[in-house]
Each structure stands twice: as structure tokens, then as C-alpha cells.
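See below for the structure under consideration.
Only one protein chain is missing from this complex, and each of the others stays in its spot.
Moving on to chain A:
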Amino acid sequence: MAVHTSRTAAQAAGDGTDVARGRGRGGLKRALATHWYAWAMVAPVVLVLGVIIGWPLVRGVYLSLTDANERNVARTIGANTIEASYSFVGLDNYTAVLSDPVFWQRLVWTVLWTVVCVSVTFTLGLALANMLNRNFRGRAFYRMALILPWAVPGFVSVFAWRFLFNRDNGILNKVLEGGGIGAIPWLDDPTWAKLSVITVNVWLGVPFMMVALLGGLQSIPGELYEAAEMDGASAWQRFRHITLPGLRAVSMTVILLSTIWTFNMFPVIFLLTRGGPGDSTEILVTQAFREAFVSSPRDFAGSATWGVLILALLMIFALVYRRSLRKQGEVW
């Protein structure tokens, strides 16, 4: 799709040649003449990325190497400006966090939460997409109804669920009571709370999966199914050998997106349980938030350390994922 900004055939071979030429005499000038408008077009974004993402990122990494907390950072109280007085402590924060069992507990639960949420969401999304990919009356209606959880802002839905889950007055427990079952401590018992946050996150995530996979299903040519059917392939065989391979590209993308979103899913946990009861549903990002904004004194350095570790984990995940795709011949 891309039109080469270069005018010579040699440069069309790829970026590598451009870079090689850039090193030669006059190469930089030529590169500038050829590419200046492409560079001018990306300049605003590069600037924004550098100033409000790059700089804070560097600063975050630096903070993780200090002992900054709310008492020793630079701040203004009334008319007085207090200078920062925190100091560089090297990797102390990392040793402290990594040798603390809390980090490993959070990591295990975060990974479990992510894997369960993504796999359940994907399975349900795939099943519903397959059902909606047929011709029948009421299809548009079902589609609309099933997409609703996505249309409502997330934090509103989470409060709706908190209302349903309420132990004494929530509709779920009242219905169970009517059926002769005792009240379930949806959000007040560690195990139930874990199940509840997963339920809510799946409920929030299924519509996106379903719509994305439905799009993928509709792009699979119908002739493939006809041909398979003539050859006597069963429904399962058609699903296994036509539908699944046809959905590969879109599945890879939505699974990657959904994994990252779930791993970083702050609002569901924070608004539903605040990480509780105790700290049983605290995932890595809510823990990082708690360090800096809930616990007292606010531990900025500790929070930054958690942040860096979370980012490192996600990067490793993305690289491994990308490599495994490459191995299977995907060009992503």
C-alpha cells in the first residue's frame, strides 16, 4: 500500500538502503530532501510522544531508583515552595519489591485473572459470533442486545454490578433467597470476590470479542463451506478446518489487545472491590496505584517500581507473542 517517498529505484528496496545512504556524504541532505514532508507530518506526534510520554517515562524510571515519597518531593504549600530532598538509592526498591512475597502473590493472581478472563471472553465471544453468523429472524435484535455492555461506559457498568452484588440488598441475593439459598458474599469473601470481578470483566469484554470475530467470520468466503460440505465434511470438521484458520489473523489481534487490556484493567477491580476484601483481588496495577495514592505515606518510588516492573512484564509478553507469530509465518 505504501508509496515510496524516494524517487530512485534503489531506495525502493527498503529502509535499510536509506539508512546506509544516510551515512554517505550528502546522503543526509538527500534523505532530507526526499523525506522532509513525511517527517514534517509525523513531527507533532513525535513531539507529543517525547514530551508527555517519553519524559514522564524516563522520570518514572528515575523515581523508581530513589526513595521519593510524599514527604520529600518538591511541593508547594501555600506560598512556600519546598525543594525535593529525596535521594538516589540504586536498585534498593527493586530488591525490596522482588524479595517481598506480596509481589509474587499479586503476580500469580494477575496472571490467573488475565488468563481466565481472556480465555472465557474469547470462548464466549467465538460461540456467540458463530451463532450470530447465521441467517435467522431476530438476528439484528440479538446483536444489539449482546453489544449493550460495550456501549455503556465501563465505570457505570461496574457500579451497576456493585448494585446487583450487594450482599444485603442486591437483587442477586434476593433472588437466591427466594429460591431458598442463603446470601452469597459476592464481594466480601476472597474467593467469591475473585469470581465476581472475573464475571464482571468477562461481561464487559464479550461484546468486543464477539463483534470482532463476527467481522472475521463474515470475511470467510461461503464457497469454502459449500465445497467442504460437498466433500462430506461434518459441522465440526468445517469449524475446525475452515472457521478457525480463517479467524487466525483477527483472533491473534483481539487476544493480544484483550490480554493487555485485562492485565491493566484498573477500573473493574478498583471500583468493584478496591482490591479487597483485604487485598485478595489486588492486581499489579491497582497495587501500584495503592502505593502512590491510597497508602500513607504515599510511596512514589515504590509505585514507580511497580510500574516499571509491570511495563517490563508486558514488553516481554509482547515480544514472546510476536516471536511465536513469526515462527508460525504470520507477518504481523
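Heads up, the rule we're going with is that a contact is a pair of C-beta atoms (placed from the backbone, for glycine too) under 8 Å apart; a residue touches a chain by one contact, two chains touch by 3 or more; residues count from 1.
Basically, contacts and distances are computed from a predicted model.
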{"item": "Name under which UniProt lists the unshown chain, selected from \"glycine dehydrogenase (aminomethyl-transferring)\", \"Carbohydrate ABC transporter permease\", \"Aminotransferase class V-fold PLP-dependent enzyme\" or \"Taurine import ATP-binding protein TauB\"", "value": "\"Carbohydrate ABC transporter permease\""}
{"item": "Options A:117, A:197 or A:308, residue touching the unrepresented chain", "value": "A:308"}
{"item": "Positions on chain A where the hidden chain makes contact", "value": "1-6, 14-15, 18-19, 22, 31, 35, 37-39, 41-42, 44-46, 48-49, 52-53, 55-57, 59-60, 63, 73-76, 128, 131-132, 134-136, 138, 142, 144-157, 159-164, 166, 169-171, 174-175, 203, 206-208, 211-212, 215-216, 225-226, 229, 232, 234-235, 249-250, 252-254, 256-257, 260, 263-264, 266-267, 270-271, 284-285, 288-289, 292-293, 300, 303-304, 306-308, 310-311, 314-315, 318, 332"}
